[in-house]
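Yeah, one chain of the complex is gone here, protein chain that is, but the others are all in their spots.
Moving on to chain A:
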């Protein structure tokens, strides 16, 4: 399977995605902006910057059907060491506490390990979004669990189901089996065992055109099933809603599910999720150093609304801390049901 970009698919152009999301001007779905206005939450503003989420490259060993990055082995966009130095400079000169490394498979960036050790010297908490299978993809990655442990990284990994069938349907043949082996390797070095150290958190996202069920109930099921079947332990399960962009948007349209999915997102709009959406305390950095409100806006090429600080070179923490967040219809994905963020639900449903 190839990326949309390499296929020269119309949805590889973010303006085409935005045209669909904005209903081609037909306004069939209530506007996200109008919903915020009705709540008195427009414009939506950042409330500081606590997390720097850095996308260090779109290259990945997997080609998942729902991937909002359109990542894959054929993507060549990789953060250079010069841009990494800009990230380090930004981090050294700010009180940002957490660095969230994502991709593609961030470990495929040739400077990944150097970057991690340099961030660690700045005493920042580091999250790595590891797809698990990368650990088994090549001999040179087999020691990643030990590298993660040495640097006390928090590992966040996707596992859309504790069943092989659903996982492989979304993420590709053989992914479930390799993911299980990788989780066992992470457990072996101490991940997912203790409550406070070496955090191993899993991500569930629906393998289809529907919203995630209760995160709490799902976590209990995952814990029971993975321990019983494979002897695997982990800390938390994050239930994340699939965002109707990029490859998932292609899936929704090609299966005739797009309108119904948007209706689901719109009708499940939860006002209390708005206060805790991740863009309010996060800045997303692209492989080439540009700044965005979130990884989704990054993929839609919607830059931050701070004209004088669009790139790491011009990083202005105070301007970014109170910036107006750029919103479009895809933002419904973060406010549906219990809400959704890179850390799962953002609110507790009664």
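Throughout what follows, a contact is a pair of C-beta atoms (placed from the backbone, for glycine too) under 8 Å apart; a residue touches a chain by one contact, two chains touch by 3 or more; residues count from 1.
FYI, contacts and distances are computed from a predicted model.
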Among "Permease", "Putative tricarboxylic transport membrane protein", "Carboxymuconolactone decarboxylase" or "Succinate dehydrogenase, cytochrome b556 subunit", UniProt-listed name of the chain not shown: "Carboxymuconolactone decarboxylase"
Contacting the left-out chain in the complete assembly, out of A:30, A:86, A:122 or A:211: A:211
Selected residue (touches chain absent from view) among A:17, A:55 or A:161: A:161
For chain A, residues in touch with the removed chain: 161, 163, 165-166, 206, 208, 210-214, 217-218, 221
